[in-house]
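Note that this is a trimmed complex: some chains were dropped, and none of the rest were shifted.
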Amino acid sequence: MIKKGNESWFRMLFIWRGSVLPKLLPRLILLLLLSIGIVFFKGTLFNYKVPLNPTPFTLFGIALALFLGFRNNASYDRFWEARKLWGALLNDTRSLVRQSITLTSYSAQSEEVISFVRYLTALVYALKHQLRNTDASADLQQRLPQELAARINATLYKPIMILKELGCWIKEAKLQGKMDSIQQTAMDENLNKLSDIIGGCERLASTPIPYTYSILLHRTVYLYCLMLPFGFVDSLGWFTPLVVVFIAYTFVALEAIADEIEDPFGTEANDLALNAMSISIETTLLEMVEQPLPLQPTSKNNIID
Amino acid sequence: MIKKGNESWFRMLFIWRGSVLPKLLPRLILLLLLSIGIVFFKGTLFNYKVPLNPTPFTLFGIALALFLGFRNNASYDRFWEARKLWGALLNDTRSLVRQSITLTSYSAQSEEVISFVRYLTALVYALKHQLRNTDASADLQQRLPQELAARINATLYKPIMILKELGCWIKEAKLQGKMDSIQQTAMDENLNKLSDIIGGCERLASTPIPYTYSILLHRTVYLYCLMLPFGFVDSLGWFTPLVVVFIAYTFVALEAIADEIEDPFGTEANDLALNAMSISIETTLLEMVEQPLPLQPTSKNNIID
Amino acid sequence: MIKKGNESWFRMLFIWRGSVLPKLLPRLILLLLLSIGIVFFKGTLFNYKVPLNPTPFTLFGIALALFLGFRNNASYDRFWEARKLWGALLNDTRSLVRQSITLTSYSAQSEEVISFVRYLTALVYALKHQLRNTDASADLQQRLPQELAARINATLYKPIMILKELGCWIKEAKLQGKMDSIQQTAMDENLNKLSDIIGGCERLASTPIPYTYSILLHRTVYLYCLMLPFGFVDSLGWFTPLVVVFIAYTFVALEAIADEIEDPFGTEANDLALNAMSISIETTLLEMVEQPLPLQPTSKNNIID
Amino acid sequence: MIKKGNESWFRMLFIWRGSVLPKLLPRLILLLLLSIGIVFFKGTLFNYKVPLNPTPFTLFGIALALFLGFRNNASYDRFWEARKLWGALLNDTRSLVRQSITLTSYSAQSEEVISFVRYLTALVYALKHQLRNTDASADLQQRLPQELAARINATLYKPIMILKELGCWIKEAKLQGKMDSIQQTAMDENLNKLSDIIGGCERLASTPIPYTYSILLHRTVYLYCLMLPFGFVDSLGWFTPLVVVFIAYTFVALEAIADEIEDPFGTEANDLALNAMSISIETTLLEMVEQPLPLQPTSKNNIID
């Protein structure tokens, strides 16, 4: 995620960071050169004057903008749903920590409560690693008893296996007379919510927007931009390359951003800062049980991962 | 579902798999030939010059794009709701397995818990078969006691009948003193959710977007594309066929995709991979009770069903 | 509701059933004749040449398409919400039947459970009749004890009165020691949901989209279509009637469909099949308690009511 | 709220009731006169020919239609959310009445239950008066014990104070052994929902769409309509006034309706019929405890308030 700065409206026009411009530059320069060539040859290909004019481009450009709008909406909804799920992860783990103190007869600094908090943080890190396809073993070993960490690490669906252990912790507390079954089911209700959160993230990660949509729009946007200079060469003359690159920049950039945030758990600049969020959750959970806090995340070039 | 690849922006322009192009090709070639004919005869029909020009096509093309946008949105919402329901099926069955271990006094490897898990997987497969109108008997026999499998197989609404059996399993556990009525109702709450999921899938499968919408849009899109060459023949000359086929490709393809994902439980390329999802659910549930996992699904041409 | 067929893309172009064309035909023929007259007189009225051209029609046509899009969305949302409510009715009554067996100590074939199921089906039919303003007495008498059927039939809000009876059934079961108050409140929770479903249907039935919207759009669409031939007569000549009727067909048809599904509980071709859904619900509930199933609904001309 | 009639498509074109036309007529006549003046002077102001043409109006008109669409959507969402809240008020009070009979050992005609129902109806009327800034005292005195009515009437947030009394009624019932704490919390859950409904209405009433949006759109719509005749005078001649007033009617009317339903608790023609809904709720609640029903609301000119 890119941190929002406090730039004035004027400085925002020339900002480099957070823009997709660097990534798209090669393609736009290609288009620029092509447009210049087309203007130079006055829109003829091998002595054949290409008979395009702005009318079909107006019609089709607006249609294309509508379809891009649809794609943007769908991608942004995915991004925002992913963010909501990680927000719910924060809320729900906080609720569980509070309940482990107030619905049981354990005290806030007891061995058991602290171990419960460690399980929760391990779950959060395991989920992050699952969504990013990275190795969870180091983070698990730091937060779980060694034997358990090894056992969890060997499974396919690690966060859910840790969730089961949380359920067992509660069952144990009940067996030891630290809570009754009413309090147990109240905590279990929050485990259900955790299950929904984990599954919701898996759903977003495993099911993209139907691939055919992406292909179709990608193709249409690029083909449209390619044909654009032929349509405007007669009326705009040497301004054609500038206008074409300006229009193409907006269309291609929107398509690129939509493609980037469609999979919000990745590590591209506009993706969610799963790393920073994991540390935040760990911080607030440990603060609730008055334990030393972890190091806060730092941003590089205003980008937090 | 088509698996998303890692193609560069350039290679995505020429990809074949996952595109609806193959399916639409005959229609587009027809249109191409027609356009060439119209250009050849300079837009005259039996010596009568058809007096169409681009203006009404601009007006109507944008209106049509708006209506297509509406159809696309409605279809995509159905697709995504279906995916959410199957995601909820995963979350909820996982919660029930966790509860069968932690809210009862059964151990995770007990006979009873494993039979409970088998009932759940049978329910998942029964739902898949109901939604795809395929034969459930083999999958039921593999997961349920023979007598029960036969009884369920003879009913109309199989998943709901298995859900009732799950309720009976819980009632039995309570009668045997393995849980109290507080824990029973906590598990029953998740059975309510399963009932909502099953019914939600049935709703999507039985109620399409009002058929009149589909008919109206289908007709309008094709009629529009058919008249398009007459409108552009005078201004675009021999480029008319190319422009017409390009515009038609986008409109017709969008309509075709919307039509495909409107019924997300089918077996077309962009439909949901119910088969793979069923295996995933079975895998994670069996992993929770430390049973041997089923074979993982494989994809053919990057399409998983 | 119109059942979706398996027509090919080509046959869908000429389908008659499920189209609103029959209903709109007289209006479109009127417009056709008018357009022909306008072309014949070359756009003059009493020797005064009407100075309209396509430009304002382009501007306004697109604006109109946007507003129609808004109306369509709002109407479709109502249609879909209504369908969701009837879906929830199915899910919730199924859950209640399951609970009447598994949360009580009654057996599935006991007198009491079967009478509970009859109350639920009576509620479903009573709701259907309330929403369609039809007479519920026959359906109530078939499913309820005679005295109760008569008492319910005399009330204003029949489904809610039956819901109260369901609550009394549960109270009675508790008084007889067949369930404790935990199980009672678990079932009562589902009665709350039924109350929300009934009230949700009443809300949709009693509150249309603000009437002023409908009036405004209706007027604008028809006035627009009426003026259209004047705008295109100079540039399109004898093709004006064809183009005008084509554009008008799409606009007027969209408005007509939106108007039809705005009130989804009616009996028009695109409305919800309340009748068939009531029978479905009764079928699945009776199947759960192993009672003989009712006759399945049949469709006439592929339309189910 | 305006009751929807059964007018044919043709009669709907000339309907007066339910249209915003009467309210907008003076403004439209002003614009008509202005347009006629502009045509008369052929678009010159003090001998200076205003050089406007349709092109910028096309561009800007469509943009304006898009922004109006956004405003319409936001206003309609508020209207519909308000309606949903009052629907939930109906559902929830019905559920509470049912519970006061079936979760307690009171009978349906007992003194206590009837007084509970009176509290609920008082809450509904208090909410109506709060939202419309009218005097609640008469309606409170009719439904509450005199001393309590006076006490409530002196508070700022009357519905919430009555809600507290409902909670006290339940507490009292529990103290008297008429319910246990499980049944108490089940009813308390519905009081939570009532709290959400009351607060939701207060939120809609106190927070309009950001005022800057309204100002900006209002200004743009009127300025646009004002400049419109200059743009079309050259091409449309004496048809300019007609076309301008037609376009302006649609834009201005949409803005006016959006403004009206943005605050759905008011007393304008398209606002919610809070009065009629309050009477409906009272009717169904009293019917549930077999008390005499109140007079049904009547509509004046098909408008119910």
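We just call them A, B, C and D in the order they show up, numbering each chain from 1.
In this text, a contact is a pair of C-beta atoms (placed from the backbone, for glycine too) under 8 Å apart; a residue touches a chain by one contact, two chains touch by 3 or more.
Fair warning: this is a prediction, and the values are worked out from it, not measured in the lab.
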Homo-oligomer size of the whole complex, from 4 visible chains: 5
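As a convention for this text, only the chains that are shown with their structure count from here on.
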Chain B against chain A, contact positions shared by both copies (same if over half, else different): different
Intercentroid distance (Cα basis), chain B paired with chain A, Å: 24
Mean-CA-position distance for chain D and chain A (Å): 38
Contacts with 2+ other chains: residues of chain C: 58, 62, 64, 66, 69, 182, 185
Chain contact topology (line, ring, star, complete or other): line
Which pairs of chains touch, using the document's own definition: A-B, B-C, C-D
Residue numbers on chain B that touch chain A, as the complex places them: 1-4, 9, 12-13, 15, 18-20, 54, 57-58, 61-62, 64-66, 69, 72-73, 76, 79, 83-84, 87-88, 90-92, 94-95, 98-99, 101-103, 180, 182-183, 185-186, 190, 232, 235-239, 243, 246-247, 249-251, 253-254, 257, 260-261, 269-270, 272, 283-284, 287-288, 293
Chain A residues touching chain B - in the complex, by the definition given at the top: 27, 50-53, 55-56, 58-60, 62-64, 66-67, 69-70, 74, 155-157, 160-161, 163-164, 167-168, 170-171, 181-182, 184-185, 188-189, 191-192, 195-196, 198-200, 202-203, 207-216, 218-220, 222-223, 227
